[in-house]
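For this view, one protein chain was removed and the others were kept in their places.
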Amino acid sequence: MNFAIVVHGGPYSSQACLSALKFAKAVLASGHSINRVFFYHDGVYTANSLIAPPQDEAPVSRQWQEFGTGNKIELIACIASCLRRGILDETEAGRYEKSGSNIAPGFTISGLGQLIDASINADRVVTFGV
Amino acid sequence: MNFAIVVHGGPYSSQACLSALKFAKAVLASGHSINRVFFYHDGVYTANSLIAPPQDEAPVSRQWQEFGTGNKIELIACIASCLRRGILDETEAGRYEKSGSNIAPGFTISGLGQLIDASINADRVVTFGV
Amino acid sequence: MSSMLFVFSRPPHGSINAQEGLDALLMGSAFTACSVLFVGDGVLQLVTGQSTDALGTKNFSLSFGALKDYGVTRIACSMPDLLARGLHKSDFLIEVEPLDAAGMQALIRHHDKVLNF
Amino acid sequence: MSSMLFVFSRPPHGSINAQEGLDALLMGSAFTACSVLFVGDGVLQLVTGQSTDALGTKNFSLSFGALKDYGVTRIACSMPDLLARGLHKSDFLIEVEPLDAAGMQALIRHHDKVLNF
Amino acid sequence: MILHTINKVAGLALCQHLIAADDKVVLLEDGVYLGLQPLAFSICAIRLDVEARGLVGRLKEPVELIDYSDFVSLCTEADKICSWF
Partner (left out) sequence: MILHTINKVAGLALCQHLIAADDKVVLLEDGVYLGLQPLAFSICAIRLDVEARGLVGRLKEPVELIDYSDFVSLCTEADKICSWF
């Protein structure tokens, strides 16, 4: 079966981000697939490349990066949520004349249509909310 | 009278950040002073220089920057909260070997002692929570 | 094509969540058959007379009037949650169908995917 | 020198707030006289047997044992909120003083500043 | 006098036992929805937040609408402020 996963919470501020990762790993381990993970609301904070967590806390943002790139799973951060919260790729940083970008490797900034597309086309959609 | 103001919420995700700003302006307009504004928890997201809000939404982060610099009010973002959430100045970006910094002008990253110091020394402390 | 039910459960203005939920609904209705169900404090999004001029934020409640134009199939709310807040459907900006428990369960059953905001 | 009352009202683990509150209390107790009051779901921070090994997050509940060493003056909780959750002070990791409404109001009155987390 | 602020409906459960007879309460943000229900103490509510939510005329008496300068005055009159959220 094919899953879409939606994440509304950012690292540490909410457990949603960590629960969704554990769920996503279990989906693949059970032989199912994931069509897309969509980060919305504060979930886009997961895509911030500048996070430097303490040694004794799970580096959930980096774990998502590794999960996405290692398994070739699309990790999409909603562009409207990103702009409001200061998560930018090089294109957006240029457009808004900002000093730099901070999107983490493995994440892509894209539109809300990707949430709808993923939800429509997946067999199951599961949201991890705040 | 001298006020300490504590902000727990980031822009848009919580109204706390906007309410605290309106309160801070009213404090000064009433002839009182502010010894420090301390951003804790998700409040540190206010200090992200890369925020690019839509035209029709209050640019609360930039309004804080202008308020702090214009009135010479210390805006302190808690260092532990910042590291977990990816808000870095140049020093911290260097220490953690990150590609760049994203602290907005007018904000300073510092320790939790600044919260205690501000609370002890102010006549009144008011928290805007989430 | 999957039909989608959007569930709105947050009050407006205290966070951007309600507004970002509405954005998702409007986007969804461009692609497929969508309905919306307001539950809990989500029913407060619909109250008439919201004015954010002095607050300085966006009055997204004005966009609810466009739901019909966007082709949103059913616009419903939880009757128990409406009553619990001392509200009546005449307090609402738009025509909304209050549903009891059985009606809400049927609404969920008749859509393929459910997204909560 | 102002005395400070730290109020903890959030459950542990679901967000970092409880942990960041404890960090603030430990910092505060290095500078001035501090007490702590657990209210609402904050009383759940104190439950024995928390094990985050499998979850992979920090088990900060172990740090509550250090509150006495840090010189925290009074460690109290809301008795109504304790009872409402079916808990007893014997469920707690450390010795905590359950207070009724009058006791909590007095605790607030006797501290100069109150910080809620 | 202690000033209590409440910024969400669930905040009331945290502080209901902690509000003394001579204390004052300010409702702000989503806390203004508490004005839809009968309350055991007299309260003020931030006008901006009441207007934003369409609650003007819908609140139970007695809720006094105040602006931020009134809020600051209440803080100076109070011995301390407790924020519930």
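All chains are identified by letter, namely A, B, C, D and E, in their written order; residue positions are counted from 1 within each chain.
Throughout what follows, contacts are C-beta pairs under 8 Å (C-beta built on N, C-alpha and C of every residue); 3 or more make two chains touch, one makes a residue touch a chain.
Since we're looking at a predicted model, the values are computed, not measured.
Taking every chain of the complex into account, the absent chain touches A, C, D.
Against the chain not displayed here, chain C makes contact via residues 7, 9, 39-40, 78, 80, 100-101, 104-105, 108-109, 111-114, 116. In the full complex, chain D touches the omitted chain through residues 11-14, 41, 44, 47-55, 57, 59, 61, 85-86, 91.
Contact residues of chain A toward the unshown chain are 1, 3, 8, 15-16, 19, 22-23, 25-27, 29-30, 32, 123-130.
Basically, only the chains that are shown with their structure count from here on.
Using CA-based centroids throughout, the chain positioned farthest away from chain C is D. When chain pairs are compared by contacting C-beta pairs, A-B ranks highest. The geometric centre of chain A is 25 Å away from that of chain C, both derived from CA atoms.
Looking at chain C, one finds that residues 13-14, 16-17, 55, 57 touch two or more other chains.
In chain B, 8, 12-13, 15, 41, 54, 57, 80, 84, 125, 127, 129 are the positions where the chain touches two or more neighbouring chains simultaneously.
The chain pairs satisfying the stated touch condition come to A-B, A-C, A-D, B-C, B-D, B-E, C-E, D-E.
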